[in-house]
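All protein chains of the complex are present and in place, except for one that has been dropped.
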Amino acid sequence: MEFLESILVTPFIEIWESPYYFIELVLVGLSTGVLYSLVALGFVLIFKASGMFNFAQGAMVLFAALTLVGLMEHGLPLWAALILSVATMVGLAFLVERFMLRHLVNQEGLILFMATIGLNFILEGTGQLMWGSDVKRLEIGIPDQPFDILGGKVLLNTFDVTAAFIGALLVITLAVFFQKTPMGRALRAVADDHQAALSVGIPLKTIWIAVWTIAGIVALVAGIVWGAKSGVQFSLSLIALKALPVLILGGFTSVPGAIVGGLIIGVGEKVAEGFWGPALGGAIENWFAYMLALAFLVFRPQGLFGEKIIERV
Amino acid sequence: MKFRKLVLATAATVVGLGTFAAAEIAKADEQFFPMLVYRTGAYAPSGIPVANGFRDYYTLLNKRDGGINGVTVTFEECETQYKTNLGVECYEKLKGNGPTGASLFNPYSTGITYQLIPKASVDKIPILSMGYGRTSAADGRVFEWVFNPPATYWSQASAVIKYFSRRAGGYDKLAGKKIVHLHHNSAYGKEANPTLEVLAKRYGFKLTLVPVDHPGQEQASQWRQIRRIKPDFIFMSGWGVMNQVAIKEAGNIRYPMDQFVGNWWSGSDADVVPAGDGAKGYLSTTFHGAGSDFGVHADIIKHIYGGDAAAAKENKVGEVLYNRGVVNAMFATEAVRTAQAKFGNKSLTGEQVRWGLENLNITQETLDKLGFKGMVSPLKITCEDHETMGPVIIQKWDGAKWSYASEWLTPMRDIVRPLVEADAAAYAKENNITPRNCN
Amino acid sequence: MPDGPQTPTGRVIGDVIMKVENVSLSFGGVRALDNVSFDVREHEILAIIGPNGAGKSSMLNCINGFYHPQEGAITYKGKRRDTAKPYEAAEEGIARTFQNIALFKGMSTLDNIMTGRGLKMKRNLFWQALYYGPALKEELEHRAKAEEVIDFLEIEAIRKTPVGRLPYGLQKRVELGRALAAEPDLLLLDEPMAGMNHEEKEDMVRYILDVNDEYGTTIVLIEHDMSVVMDISDRVVVLDYGKKLAAGTPDEVKRNQDVIDAYLGVSHD
Partner (left out) sequence: MFYREAGQFKTTYQDDQAVFPVLQDKAAVFLLILVAYAVPFVADEYWLQAIFIQFLVFALMAIGLNILMGYAGQVSLGTGAFAAVGAYACYKLTTNIEGMNIIVAILLSGGCAAAVGVVFGLPSLRIKGFYLAVATLAAQFFILWLFNKVGWFYNNNPSGTITAPPRELFGVLITGPSASPEARYIVCLTFLIVFAWFAKNLVRGRIGRNWMAIRDMDIAAEIIGIRPLQTKLLAFAISSFYCGVAGALMIFCWLGSAETEAFDLVNVSFRVLFMIIIGGLGSIGGSIMGAAFIILVPIFLTNFPPMVGLDISTALQKHLEEIIFGVMIVFFLIVEPEGFARLWQILREKLRKWPFPY
């Protein structure tokens, strides 16, 4: 009884009683959520264009960040290292298309998924082989200072805000790219129907390379932001797991879904940890994100922005 | 065609697997030290310096002293990636190597240690888990084969509270203080909790346990919680990326670094360097000195790196966890030396090395002679006490190096030892072990 | 094979077995069925015809519980069935084939047909895990029954072939076999002859008539080929735009002015 009260009643009273703490958690959740959205977007792009659930997205984040920081350690300035890293991700896209996708056209989703797991191993191995497994410090000049808002009641950090801003910018750019440019429309066409896209003269190969390149750049940005926060190291590849609940919530193919889903998961898990964590013993964030997504799915199997599925026979 | 190639490849694999199982080399007068390392994967930043420390010290013994009393030191690394299943494989692979089998195992992972503890008595190979693993293994009557000097997590926790009390101005000032234990949500991270709870009751401070899930990349909500609690002190049992993020987040909420103390696995160079200037003033416990100014380092740089200090730095010489590897290797080899005094200067079995560990008595003279002067405290293991409750010290990061920031703190034996004995007794009962008599 | 009443050649049409009363169904704003009523009598062959999108398949889907009509009632053997689940339809003896083949592609012909027998097999998990004694006996009995269906449809040669590899016509036949294996009282056939050549159609017609004849199975079928419909059905229901346009014997329907208009494209198509 007492336990039930501590999870069903007390947290809400606390939210009421300490609104600034709540606001702070929401803001922190939003800024984290943007970064989740960013990683989730990488998944969505590739899933839309090739029906591939790209498990290697996390490894790509690691690989991109390792490349950048590795180049910088060799004395390159940030801009040069950035250009080279982007070039590396483009090269990766070419290689993936040439040696993987091309041979796996029309395979089932699960097989494609497994292939990306193979890619995951390759990238983790190559990244560490080239640049080592040490933790590396990444300094990109984002100011890192706490600052007060709401009269000192809520504390934020310039780094988090900047990172959220960069994330948001990239997310918006991608959304616009998808909706407004011919390339973006082509990508959406491929997602809807491979055959149809081919028949109107869009070369699948180009699209795959394009989409993997974009996913690679998204991974690079995610890697920079997370890497600047916690150092560039192997754990970066694990943040892919944080994007999965976002994907179920938002839908595998929906760009707005990834954005809104990321924000919901970000805020949800922070608030849950902050108010429910103490009663439940803490560290509930991870499963809470999944449970939230699961509960949501049970009531709305098509995801946040999916259309209602009418089954036909 | 494709198909035929596959068959050939499979056949080659099978043949290959068969032959290496049989491969075995035997040489006389060698002492084999297995090394379970993790140079890759999520915990590699911590694993690399430790492994280098071991490697360099073993090599140093051979180059400088011609081995241990003339017996060559051999070692082999096996990559565990900090994973239990690979740990088992490495253990089985290495335990029979060398003329007399493995001397002892240093698992460097709580999970693998737990896993090897039951095996140790069966395979007759001791485990030296220096400052980690199962705390109650300190009770040598139950855990004949496991040694965890110089101190356990429980001893450490008591020493940290002692430190907090001194900062607060005495034990009586602890009453009403708020202390947070921020810990990795795993068997390792939770280890100190029971002791801290006992201490909280005794001294009347308010303890809040805040767990962080693996890997610990995301701690925003935990730190907002901490900001709300406004603790007087924070004690952290972190590991891997969790440490770096925690230090960064502490800065984010403007928490004063000098009230934030990590345990000895949360205070290495890899933990503070990525946090940049924000980490200045961060404290952590340790039981040995950091830096490369000790005698042993001079020898290592001279004999192994040919005097090239830069190459040594590249190889982490002098980093906290590097030094830990060196100290650990020293304990291990000194145990062998102790055993040689009884069994002769030849290759020793695990059983003989166990005797050496149990009778290990590292005096200040030995330390001075080996180049560990000022780096680590003397130590004497007994049949009952496999831990020794060696003193713990607080070190401080000034942005470039670690330095001592307190006097040596002796753990509270009166509190910790009964807890150890109770848990050891429970383990003995569950596993049908009759504790031996040490008198 | 089925235990149903054996009717002599020159079948006797029995009582009403199923009643469809004022059924309406809509998706979003689209009305797929609008106040449709008709009934089905035991042992008869009833055809539902109409242009594309007239709501024929939706009608079948309502009958076996895949869709649930918002209004109206469907009564089968005296029980309301418009709210029931699809598997309950199967339990009550309604079997079905699909417009777009819905076979289990990864399974062999034999296994597909055996799934049709699933409802009649009762042995529990433990016996099945052992595959011994009662479970084995049951499995063999039903295998024999499935083989009868295979013989009847003349598909012995493809018994062990995964159905995904079969040509279209054979797949249709296997699908009919799967429905027949369930020994249904009411068989719903959704365009059983679509996409078939003339000979395949003749075969299919023969099987349908044989089933109806030998086992007295009541059949409701949707078919576009008018000559087939007029040849084999006892009665015809015409749907257009979700509404019932006409019902009656083939001859009656053929002379109905509304039907002629609909088919000649006066209103649409």
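Couple of notes before you dig in:
Should a chain be cited, it is by its letter among A, B and C, assigned in written order, with residues numbered from 1 in that chain.
FYI, contacts are C-beta pairs under 8 Å (C-beta built on N, C-alpha and C of every residue); 3 or more make two chains touch, one makes a residue touch a chain.
Note that this is a predicted model, so its numbers are computed, not measured.
Listed by label, the shown chains that the missing chain touches in the whole complex are A, B, C. Only one of A:89, A:207 or A:284 touches the absent chain when the whole complex is considered: A:284.
Of the listed residues B:77, B:258, B:351 or B:421, the one in contact with the hidden chain in the full complex is B:77. Although one chain is not drawn, the whole complex shows that of C:81, C:96, C:172 or C:201 it is C:96 that touches it. The missing chain, though absent from the display, is touched by one residue of A:91, A:125 or A:203; that residue is A:125. Looking at chain C, the residues touching the absent chain are 64, 66, 85-87, 89-91, 95-96, 98, 102-107, 111, 114-119, 121, 123, 125, 128-131, 135-136, 139-140, 143-144, 147, 178-179, 182.
Panel shows chain A; residues 53, 99-100, 103-104, 107-111, 113-115, 117-126, 128-129, 132-133, 241, 244-245, 247-248, 252, 280-281, 283-284, 286-287, 290-291, 293-294, 297-298, 301, 303, 311, 313 of it touch the chain omitted from the view. Across the interface with the omitted chain, chain B contributes residues 2-3, 6-7, 13, 16-17, 19-21, 23, 37, 39-40, 44, 48, 51, 77-79, 81, 83-85, 88-89, 91-93, 96, 110-111, 114-115, 117-119, 121-122, 134-136, 185-187, 190-191, 193-194, 213-214, 419, 423, 426-427, 430-432.
Throughout what follows, only the chains that are shown with their structure count from here on.
Distance between chain centres (mean CA atoms), chain A to chain B: 35 Å.
Between chain B and chain C, the centres computed from C-alpha atoms are 72 Å apart. Chain A and chain C have Cα centroids separated by 48 Å.
Taken in their complex, chain A has these residues touching chain B: 18, 21, 24-25, 28-29, 32, 128, 133-139, 144, 146, 155, 157, 159-160, 226, 229-231, 233-236, 238-239, 242, 269-271, 273-274, 277-278, 281-283, 285-286. Listed in rising order, the residues of chain B touching chain A in the complex are 39-45, 48, 185, 208-213, 215-218, 220-222, 224-225, 227-228, 240-241, 244-245, 248, 251-254, 270, 273-276, 278.
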